[in-house]
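So the structure is just underneath, and the comments pick up after that.
With one protein chain removed, the remaining protein chains of the complex are shown where they sit.
Take a look at subunit A:
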Amino acid sequence: MDAYDYLFKFILIGDSAVGKSCILTSLIENKFKKGSSHTIGVEFGSKIINVSGKRVKLQIWDTAGQERYRSVTRSYYRGAAGALIVYDITNRDTYHHLINWLADARTLARADISIIAVGNKSDLKDKRAVTFLEASRCAQENEILFLETSALTGEGVEEVFVKVAKMILNKIEDGMQHIEEGLGYHGLFSGLIDPATMMSGVHAGARSLLNEASPAEPASRCISC
C-alpha cells in the first residue's frame, strides 16, 4: 500500500469527447491514449502527487459526458472534494455548457467543492474557438480556477490536479474543510443515495503509521510547486 497524507476524491466532468478520459490517462500513464472509446458510466483512476510537501492520493472518477448517462454519473458526485470541468477549446458548445456542469457540481457534490475549469486540446491552436481570456474571465466571475491543457502533449495536465489539490489543502489548513471518515456507495440504477454512508471525499492518510514499512512510490512526473 502506498503511503499518503491525504486522500481526495475528484470528479472529471464535462461534455462528451472533450478529452476527460485522455486527461486521466495522461496524468496516470504519462501518455496519450489514441483511439479510445467513450466512457460508459464511470471509470476510476488514482495517483499520488506531492503538494506543498504533502503526499496526496487522488482518487479520480472519470464520468461519461453524454446527457443520457447523467443520472448514472450524478450519483458519483456525492462527496467529491474537487471537480475538473472540462471543455474543448475548439468547440464553443462545450464551453457554453460549462455553466450547467458547474451548477451540477455545486448542488450534487459538497458545498465547499473546489472546482477548476479546464480548456482541453490546447495543442489545436488553429482550431481554437474559445479564447484564453474569455474563459479565464468566466472562471473568475464564477469563482473557480482555470487552466488550459493538452492531453496530447501533456501540457498543463498535472498542474490542473495540483492546483485543485492545493486549494483543498489550503482549506483544510484554514480549518474550513472537515476531514471525515467513512466509506459509502450509491445506488446506480435506483439513483438512491444513502446520506448516512456517503463518502466525504477527503480522508486523512495513514502515512505516519506506514511510512517506515512501505516506502512511497516516487511520483512519476516532477511537480514544481
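Simple rule for what comes next: a contact is a pair of C-beta atoms (placed from the backbone, for glycine too) under 8 Å apart; a residue touches a chain by one contact, two chains touch by 3 or more; residues count from 1.
What we mean here is this: contacts and distances are computed from a predicted model.
The unshown chain of the complex is recorded in UniProt as "Rab-GAP TBC domain-containing protein", chosen from "SNX4 protein", "Pyruvate dehydrogenase E1 component subunit alpha", "Transketolase-like pyrimidine-binding domain-containing protein" or "Rab-GAP TBC domain-containing protein".
Only one residue in the set A:Gln59, A:Thr90, A:Asn120 or A:Ser150 touches the chain that does not appear here, and it is A:Gln59. Even with one chain removed from view, subunit A keeps its contact list with that chain: residues 1, 16-17, 34-38, 40-41, 43-46, 59, 61, 64, 66, 68-69, 71-72, 183-185, 187-191, 197.
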